[in-house]
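== chain A ==
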Amino acid sequence: MQIEKTAHAAENKEWKPMIVAFCCNWCSYAGADLAGSSRLSYPADVKIIRVPCSCRVNPMFILRAFERGADGVIICGCHPGDCHYTTGNYYTRRRMALLFSMLDFIGVENGRTRVEWVSAAEGAKFSATMNEFTAKIRSLGENVRLGDLRCRN
Partner candidate 1 sequence: MQRIGVFVCHCGSNIAATVDVKRVVECARLEPGVVFAEDYQYMCSEAGQMKIADAIKREGLTGVVVCSCSPRMHEATFRKCAEGAGLNPYMLEIANIREQCSWIHKDMETATEKAVVLMRAAVAKVNLNVPLKSGESRVTKRALVIGGGIAGIQTALDIAEAGYEVDIVEKTPSIGGRMAQLDKTFPTLDCSACILTPKMVEAAAHEKIRIFTYSEVEKVTGFVGDFTVDIRKKARSVDIDKCTGCGVCQEKCPSKTAKSEFNRGLSKRSAIYTPFAQAVPNVPVIDREHCIKFKTGKCGVCSKVCPAGAIDYEMRDEIITEKYGAIVAATGFDMISLDKYDEYAYKKSPDVITSLELERIMNAAGPTGGHLERLSDGKPPKNIVFIQCVGSRCADKRGKSYCSKICCMYTAKHAMLIRDKYPDTNVTVFYIDVRTPGKNFDEFYRRAVEEYHVNYIKGQVGKVLPQPDGTLLVQGADIIDGRQVLINADMVVLAAAIEPDPTARKLATMLTASIDTNGFLTEAHPKLRPVESPTAGIFLSGVCQGPKDIPETVSQAGAAAVKVIGLLSKDKLLTNPCTAKADELMCNGCSACANVCPYGAISYEDREVRGIGVREVRRVAVVNGALCQGCGACTVACPSGAMDLFGFSNRQITAEVDAICR
Partner candidate 2 sequence: MTKAEKQAELIRDISGVDPYKCMKCGKCTATCPSYAEMDIKPHQFVSFVIRGEIEALTKSRSLEKCLSCFACIERCPRSVEPGRLIDAARQLAARERGGGFLTTEEVPEMCDPDTPSQLLVSAYRRYRR
Partner candidate 3 sequence: MKYSYFPGCTLKNKASSLDRYARECAPLLGFELCELPEWQCCGGVYPLGRDETATKLSSVRALAAARSEGRDLVTLCSACHHVIKRVNDDMKNVEEIRTSANNYLALDEPYRGETNVLHYLEVLRDVVGFENVKKQVKNPLKGKKIGAYYGCLLLRPSGVMAFDDPEDPTILEDFIRAIGAEPVIYPYRNECCGGYVSLKDRELSRGMADKVEASASGFGTEMLITACPLCLYNLKKSKAALPVYYFTELLAEALGVAKDS
């Protein structure tokens, strides 16, 4: 891994954060849909990727996102105890705690990564979470860019 600063500012374009949200199919994706049908807006910077369960999110996907210039990654799953697959979100919680501290160590601050539980009935929470997360990313500014050294030599 290697870190470099992006040359975005040089392009003289207004910086917009790039945020990837992984949402589990059963709770959080449905919560996002409910936010939509309730017209509870959140910034367009957030783009959702649907996964069957939050535990499907491989740390590799998150590293890849940061490698490709993402400024923040958020993972949303069912509330603890409510996982459609019984225990998936517990794995997510543990895996991400490790990953996030490692990311923080290499320069991707903790504020850029987050795990949040959003149920299918919590459209309002989904929207509020995304607004808040985007605001946080905006306040942190542009992210460092991770690089995959394996492909360099």
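The candidates were selected such that all candidates are chains of the complex that A comes from, given by their letters.
Quick note on the criterion: a contact is a pair of C-beta atoms (placed from the backbone, for glycine too) under 8 Å apart; a residue touches a chain by one contact, two chains touch by 3 or more; residues count from 1.
Because the structure is a prediction, the values reported are computed rather than measured.
In summary, of the candidates 1, 2 or 3 that share the complex with chain A, the touching one is 1.
Against candidate 1, the residues of chain A that register as touching in their complex are 18, 20, 26-27, 29-30, 32-33, 35-37, 39-42, 44, 47-53, 55-61, 64-65, 68-70, 78, 81-88, 91, 95, 119-122, 127.
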